[in-house]
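All protein chains of the complex are present and in place, except for one that has been dropped.
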Amino acid sequence: MDFNLTEERMMLRDTLQRFLADKYSHENRRAMIAAGEPYDAGIYAGLAELGVLGAMFSEGQGGFGGQGFDLMVVFEELGRAGVIEPVLPAVLAGGLIAALGNERQRGLVEEIIAGTHVAALAQGEAGSRYDLNHVETTAAAEGDAIVLNGIKTHVLYGAEAQTLVVSAREAGAAADAAGISLFLVPVNTPGVTVSGHRNMDGTPSATVALDDVRLADTARLGAAGEGLAALEAAVARGLTAICAEALGAMEAAKELTTGYLKERKQFGEPIGKFQALQHRMADMLIEVEQARSAVINMAGNLDQPRGRREIHACAAKNLIGRAGALVAEECIQMHGGIGMTDEYALSHFARRLTMIDHLFGDTDYHLERFIALKAG
Amino acid sequence: MDFNLTEERMMLRDTLQRFLADKYSHENRRAMIAAGEPYDAGIYAGLAELGVLGAMFSEGQGGFGGQGFDLMVVFEELGRAGVIEPVLPAVLAGGLIAALGNERQRGLVEEIIAGTHVAALAQGEAGSRYDLNHVETTAAAEGDAIVLNGIKTHVLYGAEAQTLVVSAREAGAAADAAGISLFLVPVNTPGVTVSGHRNMDGTPSATVALDDVRLADTARLGAAGEGLAALEAAVARGLTAICAEALGAMEAAKELTTGYLKERKQFGEPIGKFQALQHRMADMLIEVEQARSAVINMAGNLDQPRGRREIHACAAKNLIGRAGALVAEECIQMHGGIGMTDEYALSHFARRLTMIDHLFGDTDYHLERFIALKAG
Amino acid sequence: MDLNYTREEQAFRTEVRQWLKETLPHDLREKVRLGKRLAKADVELWHSLLNARGWLAPNWPRAYGGCEWNAVQRHIFEEEACLAHAPRSLPFGLSMLAPVLLAFGSEDQRQRFLPRILNGQDWWCQGYSEPGAGSDLAAVKTRAVRDGDHYVVNGQKTWTTLGQHANWIFCLVRTDPDAKKQEGISFLLIDMETPGVTVRPIVLIDGEPEVNEVFFDNVRVPAENLVGEENKGWTYAKYLLTHERTNIAGVGFSNALLTTLKHVAARVNSGGRPLAQNPHFAARIAQAEIDLMAMATTNLRVVSAAANGQAPGAESSMLKVKGTVIRQELTSLLRRAMGPDALPFQPDFLDGCSNAAALGPDHAAAAAPSYFNMRKLSIFGGSNEVQRTIITKAILGL
Partner (left out) sequence: MDLNYTREEQAFRTEVRQWLKETLPHDLREKVRLGKRLAKADVELWHSLLNARGWLAPNWPRAYGGCEWNAVQRHIFEEEACLAHAPRSLPFGLSMLAPVLLAFGSEDQRQRFLPRILNGQDWWCQGYSEPGAGSDLAAVKTRAVRDGDHYVVNGQKTWTTLGQHANWIFCLVRTDPDAKKQEGISFLLIDMETPGVTVRPIVLIDGEPEVNEVFFDNVRVPAENLVGEENKGWTYAKYLLTHERTNIAGVGFSNALLTTLKHVAARVNSGGRPLAQNPHFAARIAQAEIDLMAMATTNLRVVSAAANGQAPGAESSMLKVKGTVIRQELTSLLRRAMGPDALPFQPDFLDGCSNAAALGPDHAAAAAPSYFNMRKLSIFGGSNEVQRTIITKAILGL
C-alpha cells in the first residue's frame, strides 16, 4: 500500500499548478465567457505543451500516462483552477479512439495529444437520461455505406470539435445492450448539424442532428454492435476525471471559505469563531477527505475487471455528488450574499460541482447502479 | 379553522397532567419494573377514574370522547409522563369491540372503560412484519365451532389481558386482504398459551400460541372474512395514539434537555451557550413543532374516508419516526454520559420514542405506504 | 380543534380563485409556471390588475386603499395566487415601507407616497444592507449630514433587490456617528433620480442581475423625507423586520413547486419508466410532501394565532428555517429530476425572447437557475443561522 504520488506525477501536478496559478483566473474565465468565446485557445495550447493531454494516454497509445492516478492528478488541478478547456473530451472521445481505433483512426490521437484536434463524444439523446445503452439513433447499412439518423444531445464541446464519436444502433431495440456501434464522424460531413450552447457552469456543449449522414464502413470504431462495453469503460475514465475535478473544485471552495471565515467579521468577531459554523465546517472537511478517498478508490480500480471498476465508479460518483452538493451549498451559506455573486470565484465552483452531478449519472443513479452491481 | 382545544378536553388534559405529575415518576416506574410488575394497577385504576379510558370511546359506545383529538390530548400526556399502563390496548382491542361487537360483545367495553378488564389485540405474526393483511393463523369451521391455530407475536399487554382480539384467516392465502376475521378469545380458553415478556421500553408484551382453540361461532367479531378494514381503522386510531404519545415523549425529552443546557456548565459556561448546540437545539425544536402539526393533521382526519385517513396516518407516523429518532439521539448526545443512564428519565423517553418506530409500521414502511396511497 | 375553513373563508377562496382564473393573463401565468424571469412591465401589469380589484395591499387599512385582510385571508390569497402561478407582488413598497409609514410616518408622507405605490407611479427598493455588514443590519455606515433643510447622503447600500427598476429607495442612514451602534440611525426616503445616486447591478450565481449596489455621492435629500424622528430609525427597521413577515414559510410557493415537481416526474423518463415511479425519487418527493403537509399546519397554527391577535415570536423564525429547507429541497429535486437537461444555461429563453426555443422539456431551462437562486432564501431576511439563534434563545433564555 502506498498513497504517495510517483515523482513524475508530482512533477506534472506541480507544473500544472504553477501554470494555472499564473495564467488562469476566475476573472479571465468570466471575461472570456462574456466575450462569447467557448474557451481560451492559448491556455489549451499551453496545457497540451505541458503534457496534460499526453498524460491522458498510455505509452502504447502515444502518451505517457493513461492510468487512473494520471487522470486524478490532472483533473484535480483542473478542478481547483476551474478550467473549462476541453481536456475531458480527450479522455472520453480520445480514449475511445485510442482504445478501439485501427492504425489509421489512431492517427487522431496524436493530434489530440498535440492539442490541435478536438474530438467529442456524442452519446446522449433526448430520452436516454443517463443510460448509455439507450440509443435510438440508427446506423443503417446502405450498400458499402452506413447512414446515421438521430439527434444527439448534451455533446460536451460538440461545437468546438472537428470529429465526433457517435453511438448509434445497428440492431436491437432502444435500450438493448447489444447492437450499439461507435462511429467517427467528421463534423463537416453532410447532414451533420451542430448547434452549440453553454452550460450553467460555463462549459460549452451542443446538440447534434444527424440527418441521413452517409459514412464509409471504415468510419466504424471497433466491432459492429459491440460498442457498449468500450463506451462504458470510456465513461468510467470520464467519471474518474470529473470526480477528481470535483475534488479539486471542493478543495478550492474550501480554501475560499476557510479564508473567508478567518477574515470576515460580524458582530465584532471573525465568523470562523462561531461554533455552529466551526462544526459544520468540520463536517464538510470530513466529507472532502471522504471524497478524496472515493476518487483514490476509483482511480486505483480503473483497470480492474468491469464489475470491480464499475462498483468503485458508482461509489465515487455517488459520494462525490453528495459531498459536492454539501460543499457547494455550505460554502455559499457560510459566505452569505457574496457567495451568491457571479463575480466571486465561489460561484463557479458551486455551479461546476452541481453540474458535475448531472454528468454521466447523478447521485441517485449511481446509488441504484451500485445496488444492482452488488446484487448481480 | 380553530387550533384551540374544547373546554372539556382542556379540563381532561389539565386533570390528567396534575394526576401524573403527582403520582407518576421515572423512579416509580423503574422500581415497579425491577419488582417484576407489568404495570401499576393503582395508577391504572386512577386513570380509569379520571375518565382517560372513557375518553377513548364515543358516547354511543359508552364513553364521552372517541375522536382523534381526544386520543391526542390523552396520549400526549401519557407520553410526557412515560406511562406504560395499558391504555393503548383499550384503543386497539377495545376500539374494535366497540366498533364491530354485537350487544353482548360490547358489554366488555363497559368493563374496559371502568378499568376492570384488559383486552389486547393479537394481530402480528412471525412473518408479518408490519402488514396487517399477512395472516397465517387459521380459523377453521368444525360443525358449530371455529378452531384457531397459529402463533401471534408482539401482543402488547397480552399476558395482562383477560380477552384477546385475534385476527385469523378463514379463507385465502397468507397476504390476501379478504378472508381475515376477528375473534374474541378469552385467555383461559383451552389451547391458548400466553408467554409474557417485557419490551425495551418497559411495556409488557407477549407471544400467544393458539393450539386447536375451539370457539363458538358467536366469538366472531364483525362479519366473516371482512376483518381487515376494521383492523386498519383501529390501527389508525392506535397510530394516532402512539404518535401523540411520541409527541409527549419528545416534549418531555426537550424539557429535560433545555433544563440541562441551562444548568450544566463545561469549560466555565452553561453548555447552552455553545452555538453549535443552540443551532442543533433549534432544528430539534422545529421538528417537534412539525411533529405536533403531523399529529393534529392525523387526529383531525381520523374520521375521514379511508384514503384521506390513511394518508395522514402514514404522513404522521413517518414524520414522528424521523422526529422521534432525532429527538432521542440529539437529547442523549447533548446530555452526554448522563443521558445514557437508566436512572435518568431521558433514557425512558429515548427508548419509548425508538420503540414506537417499531410499532405498526416504521418510518420507511409508512413512507412507502404514503407513496402507494398517493399513486393509487 | 377544527381543521376546516369557515364558510366565509371558503367563499373568499372561491372568489379569489375565480378572479385569478379570469384576470391573470395567460402569458404571464406561463412565465411564472416555467420559472422565466419577469420584466419590469410584467410586474407593473400584475400590480395594476390587483389594484383595479382593490387587492394590491392586503394588510393596509381600508382608509388608504388596503384590504384589511386578516392573517387567514392573506394566507388563502397567497395560497391561491401561487397555485394559479400568479407573479408575486413586490413587497418593498407594499409590505415593507408602507407599514412603517402607517406606524411612524407623518400623514403628509402617507398621503404623498401610499397612493403612488398603489397606482404604480413609484417602484420602491430597500436600502438596508451595506457591504461587509451581512446579517448585522445595525452596522450602518452610510452617513446623512443635516445641511439646512436637506440631508447630504454619502455611502453605499448593497443587495438591493430589483433596485435597477426602482425610482425610490428607503434607507437606513447614520445621522449620529457618535452614538452607539443601534442608535444614531435614521430612516430616510430617497428619490433615486436625485443627482449622485448610482445603481450597479450585481449578476448572481444564476446569471441574473437580481440585486444591486446603490451608491450615494453627496446626494441632497429634503429633510421632509425623514420618517419619524431623527436617530430612531433602528426602531422602525426592527418593526419592519419583526411585524411584517407575512408568508414567511412560503407554503404557497412550496405547494406550487411540489405540483410542478410531480408534473415533471410523471413525464421524465428514467430507465424506461416515469421518474415518479423510481422508488428512490418517489421517496424523496414523498418526504418533502410529508414535511410540507406538516409545515402547512404549523403555518396555519401561527396564522390562526396571529388572527387572534397573538404576536408570533420564535414561531416566525421556525417557519423561516423550515420553509427555507423545504423550498430549497424542492428546487433541488426539480433540478435533479431534469437529469442532463438541467445542464444548459438559456438566458434568452428565460428572459422571454420570443425567438428563443428551450432545449429539453418543459421546466428544464429554469431548473438549475432556480435552484441556485433559491440558495438566497437561507441567507437573506435574517440568515437561517440568525433564526436558529433566535429560536433557541427564546426557549433557553441564555
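Just so it is clear, A, B and C label the chains in written order, and each chain counts residues from 1 on its own.
Here is the rule we go by: a residue touches a chain if its C-beta (ideal position, glycine included) is under 8 Å from a C-beta of that chain, and two chains touch if they have at least 3 such contacts.
Just so it is clear, the model here is predicted, and its values are computed rather than measured.
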item: Among the chains presented, those that the missing one touches; value: A, B, C
item: Which of B:H117, B:R198 or B:R214 contacts the chain that the document leaves out; value: B:R198
item: Of A:L47, A:L184 or A:L367, the one touching the omitted chain in the full complex; value: A:L367
item: Selected from A:L16, A:L228, A:A299 or A:V327 as touching the chain missing from the view; value: A:A299
item: Selected from B:N4, B:N102, B:T116 or B:Q266 as touching the chain missing from the view; value: B:Q266
item: Hidden partner interface residues of chain C, rising order; value: 279-280, 283
item: Residue numbers in chain B that touch the chain omitted from display; value: 124, 126-127, 129-131, 153-154, 175, 197-200, 205, 207, 264, 266-267, 274, 276-277, 325, 329, 332-333, 336-337, 339-343, 347, 350-351, 354-355, 357-359, 362-364, 367-368
item: Contact footprint on chain A, counting only the chain that is left out; value: 1-6, 69, 258, 261-262, 270, 272-273, 275, 278-279, 281-283, 285-286, 289-294, 296-297, 299-301, 312, 314-315, 318-319, 367-368, 370-371, 374-375
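Just so we're on the same page, only the chains that are shown with their structure count from here on.
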item: Euclidean distance of C-alpha centroids - chain A vs chain C, Å; value: 38
item: Rounded Å distance, chain B centre to chain C centre (Cα mean); value: 43
item: For chain A, residues contacting two or more additional chains; value: 274, 276
item: Junction residues of chain C - those touching two or more other chains; value: 385, 388
